[in-house]
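In this view, the complex is presented without one of its protein chains, the others remaining in place.
What follows is chain A.
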Amino acid sequence: MQQARTPGRRELKLLKTLIAANIQAFLLSGGTASGKRGSRGKRAVKSVAGVAAVFIVSLLFCSLYFGMLFISLASFEEHGYGWVYFAVSTILGLLFLIIGSASISKAMIFEAKDNSMLLSMPIKSFHIVASRVAALLAMNLAYLSSVMLPAAIIWQIRCGFSPASFVSFLLFLIGLLCFGTSLGVIMGYVISMIARRSRHKTAVTTVLSFVFFGAYMAVIIGGQSYIMEALENKELLAGGLKGVLPLYIISSAVSDGSIGVSLMAMAAELGIFALSVLLISRSFNSIVAGSSEVRRKKTSPVEFRSRGLMPALVLKEARHLGSNALYSMNSTMGAFMTILAAGFAVIKRESLQEALSLFSASPEYLCIIIATASTFIIGMNTLSGVILSVEGDRLWILKSSPIKSIDILKSKLYMHEIISLPPAVIFWAVTVILVKPDIATAALSLAAVTLYCVLTANLGLWINLLRPSLDWTNGAAAIKGMNALLVMLLNMAVSTVLVILGSLLPSAVGSIPALLIITAALLLGTALSYLWIKRRGVRRLERI
C-alpha cells in the first residue's frame, strides 16, 4: 500500500513545486533585472508590493468606471430583478477575463522558454499545463477582482448580502474564475492550432487576435448601449438576459442565496475547466513542437543595403513589433482603437454632428473636450513601457555595439511615437472636420495631442527603466506584465487631468488661454521626463 501511495505523493509534490514556481515567476515578473544585486528577499518584497500596488490602482479605476453602472443596476433588486445585477457583472467579468486570457495563455502555456526542458524530464504534460494554468488563474483572479470587488461592495451597501447569498457569491466567483480562464485557454489553444498549420504563424495569430478583439469590442459597445437603454425598461433587460438560461440560473442562485444551486453551477464550471486542461495536456507535446517549428522561407539572395544608425535601430524595433502578435496587439492597442474611433466618427459624422449640435457649446470648446478625451484612447499604447523588457537576453547586442546609450533609448521613444502620432493626428483631423473650430484652436489642440504622444512615450520608458524585466522565460510576461498595466494607468491619470483642465479652464480663462495652459503643462512634463531619461535613464541602462 505504501509503495502504491508513493508515486501519487511524488506527483502531487511535483505539481505543487511547478505551481509554486509559476506563481512565483508571475509575482516576481517586474523589476528584477535592474542591475542591482540586492538581497533576493528585498527584491521579492518590492516586486510583490509592485503587483499589489498596481492591483489596488486598477481596482480603484474599475470602481470608478463600473461603479455608476453597478449603482444603477442595484435598483433592479427593488423590482424583484436582483439577479440582473449579478448577470451583468458576470458578463463584464467574463469579458474582462477572456480577452486577456486568450493571447496570454497561448504565450504562457505553449511558448514558455522552458517547455522543451520540462518535456525532456520525467514530468507529465498535464503537470506542466496545470502549473501554468495555475499562474494564469492567479493573474485572472486579479483581473476578475477588479470588477467583482466593486460589484460586491456596492451590492452590500445598496441591498446587503444574507449569509447564504454571500456564500453563493463566493461559489459563483470561484466558478466564474475557472470558467472564464478555461474559455481564454481554449481560445488560446484554438489560435495555436490554427497558427501551427499555417506558413505565416505571426500573421495568422495577429489577425485572429484582432478578430477576437473586434468581436469583444462589438459586444462591449453593443452590450453597454443595450444595457443603458434597458435600464429605462427593466423588464426588457431582464427578459433579454433570461434568454441565456445558465446565466439566469447562476445569477438567481446568488441573489436568492441558493447555496445548493450555486454549488452545482460551480461544479459544472470546474468540470469545464478540468476538461479544458485535460484537452490541452493531450495536445501539449505536439503544439509545443509545432510552435518551435519554423517554416523555412524560399531561399532568396540577401540584399545588402546600408542605412544610418537611427533608421537601423528603429527598423529593428519595427521588425520586432511586427514579428510577434502578442507584442503588436497589446502594446499598440491605442493606435488600433484610435483609428477605429476615427473611422467610426467618419462613418457616423452626420449623426455625430447632430448630437454635438445639441450641446450649447462653441466649436472651440467641443474641440478641446474631444481632443483631451481622445488621449484616453491614445494612452492605451503601452509600447515604451515594455520595449526595453522585450530585449531580454539580447540586450548584449546593443550594449556591446558602438551606440550611445541615449541613442538606444531614443530609438525606442521614436518607435512609440511613430505608432502613436499618425493615428492621433488622423483623429484630430476628423475632430476638426466635424467640429470646425477656429485655426488657433485647431493648431493648439494638435500641439497638445502631439505632446501627449511624446509625453506618454517618455513616461513609458521611464517606467521600463525603473522596472526592466529582462530575465523572462516567457515573452508574454515582459509584454503583459505589470509594466504594461502601470503605464496604461499612468497615461489614464494624465488624460484625466487633461480632461478636467479641458472642461473647466475654457469657461474660466477662454479657449485659447486654456489650450495654451494645457500645452505648456504637457511641454513641461515632456521636457522634464526627457531630461530624466537623458541623465538618469542612461545611467540606469548602463547599469543593467
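Everything that follows uses one rule, which is that contacts are C-beta pairs under 8 Å (C-beta built on N, C-alpha and C of every residue); 3 or more make two chains touch, one makes a residue touch a chain; residues count from 1.
Please note the rule applied: contacts and distances are computed from a predicted model.
S.K.: Unshown chain, UniProt name, "ABC transporter ATP-binding protein", "Nitrite reductase large subunit", "Phosphoribosylformylglycinamidine synthase subunit PurQ" or "Sarcosine oxidase subunit alpha"?
M.R.: "ABC transporter ATP-binding protein"
S.K.: Looking at the full complex, which residue from A:Ser323, A:Ser357 or A:Ser507 touches the chain that isn't shown here?
M.R.: Of the candidates A:Ser323, A:Ser357 or A:Ser507, A:Ser323 is in touch with the missing chain.
S.K.: In the whole complex, what residues of chain A lie against the chain that is missing from view?
M.R.: Touching the missing chain: residues 37-38, 294-309, 311-313, 315-316, 319-320, 322-324, 392-394, 396-397, 399-404, 542-543.
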